[in-house]
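Beneath this line is the structure, given in C-alpha cells, with notes to follow.
For this view, one protein chain was removed and the others were kept in their places.
Chain IDs A and B follow the sequence of writing; residue 1 opens each chain.
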Amino acid sequence: MPLATALIIAAEGAEEASDVNPILPATNELFYAAVTFFLLWALMKWVFLPPLQKVMAERDDKVRGDLDAADHARAEAELARARYDEELSSARAEASRLVEDARGRAEAKRAEILAAAEAEIAELRAAANAEIAEAKAAAITELRQSVASIAVSAAEAVVQHQLDAAAQQRVIEDYVNRSASVN
Amino acid sequence: MSVTQTLATIAQTLPDGAGVDDAQNIAAAQGAGMAYGLAAIGPGIGIGYLVGQSVQAMARQPEAAGMVRTTMFLGIAFTEALALIGFVVFILLKFA
Partner (left out) sequence: MSLLPTLLIAAGEGGGLHYPSIEDLVEWPGIPAWEGAFYDFNKIAFINVLAVILTSMLFIFSDTKSLVPRGFRNLAEMAVDFFDKGIIGQTIGHGGEKYLPFIASIFFFVFFANIFEVIPLFHMPASARMATPLFLGVLTLVFFVAVGLKHQGPKYFFNACFPPGVPKPLYLLVAPIEFLSTFIVRPFSLAVRLFANLLAGHILIVTFGVLSITLFTASALVLILPFSFLMLCAMVGFEIMVSFLQAYVFAILAAVYIGGALHPEH
C-alpha cells in the first residue's frame, strides 16, 4: 500500500519539518487582507455604490417616464388618426352621395329632354307629313284641272280644223307646242 | 507491508549516499501523485456529465439558459472542490 505508507511518512515528516506549511495562512497576510477588504467594503457601501446606483435609478426612471410619454403620445396619435379616418370616410360618403344625387338628377333631366325632343320631332314629322299630303292633293287637283282643260282645248282645236289633216296635224302640234310652252 | 519494510525497499534501490530523508521524499512524492490522480477521477467525470447535461438543457430551453448557467457554475464549484481538496492533499504530502 504505497498510498497509506506515503501518508504515514508524510504525517511523520510534517511533525519533524521545521519550515512553515504552505497551506497555513500567514498572520501578516491575514491582517492586510482583513484591513484592505474592510476598507474596500466600507468604500463600496458608503462612497462608490450610492451615487452610481442613484444615477442608474434616475436613468431608469427617466427611461420609464419617456417610454410612458411615448406610449401616451402614440395613443393620442392613434385616437387622432381614428377621428381623422372617421371624418374622411364620412366626407367620402357625403361626396359619393352628392355625386350619386347629381347623376340621378342629370339622368332624369336627360330623359326629360330626350322625351321632349322626341315629342317635338314627332310633332314636326306629323306636320310635315300633313303639309306634304296637302301639297300632293293640291297638285293632283291642279293637274286634273289642267289635263281636262288641255283635253278640252285640244278637242276644240281638232274640231276647228277638221278638213285638213295636215292642218290638223299642224294645229295639234301647234296647240301641243303652245300648251307645252304654257306648261 | 509495513512502513519500515517500504522504506527499506526504497533505500535498497537508492544510489549510495542517499539518506532516509530522500527515501521519505520519494514515498511522499508517490503518495502525492496518487492522491491527486485519484482525486481527479471523480470530479472529472462529474463535471463532464454536469456540463453536458447543462448544455442539453440550454439547447432544449434557450429561454432558461441564464438560470441553467448559474446552477451549472454552482454545481461545478461544488464538484470541483473535491478535486481541489485532492490537490491540497498533494501539496500537503509533497511539501509539508
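Odds and ends about this structure:
Everything below uses one rule, namely that a residue touches a chain if its C-beta (ideal position, glycine included) is under 8 Å from a C-beta of that chain, and two chains touch if they have at least 3 such contacts.
All of these numbers come straight from a predicted model, not from anything done at the bench.
The chain not shown here is in contact, across the full complex, with A, B. Taking the whole complex into account, chain B touches the unshown chain at residues 10, 13-15, 18, 22, 25-26, 29, 66-67, 70, 73-74, 76-78, 80-81, 84-85, 87-88, 91, 94-95. Think of the hidden chain as still there; on chain A it touches residues 19-20, 22-34, 36-37, 39-41, 43-45, 47-49, 51-56, 58-59, 62.
One rule holds for everything that comes next: only the chains that are shown with their structure count from here on.
With centres defined as mean CA coordinates, chain B is found 82 Å away from chain A. On chain A, the positions that touch chain B within their shared complex are 1-3, 5-10, 12-14, 17, 21-23.
Contacts from chain B toward chain A in the complex involve residues 1, 3, 6-7, 24, 27-32, 34-35, 88, 91-93, 95-96.
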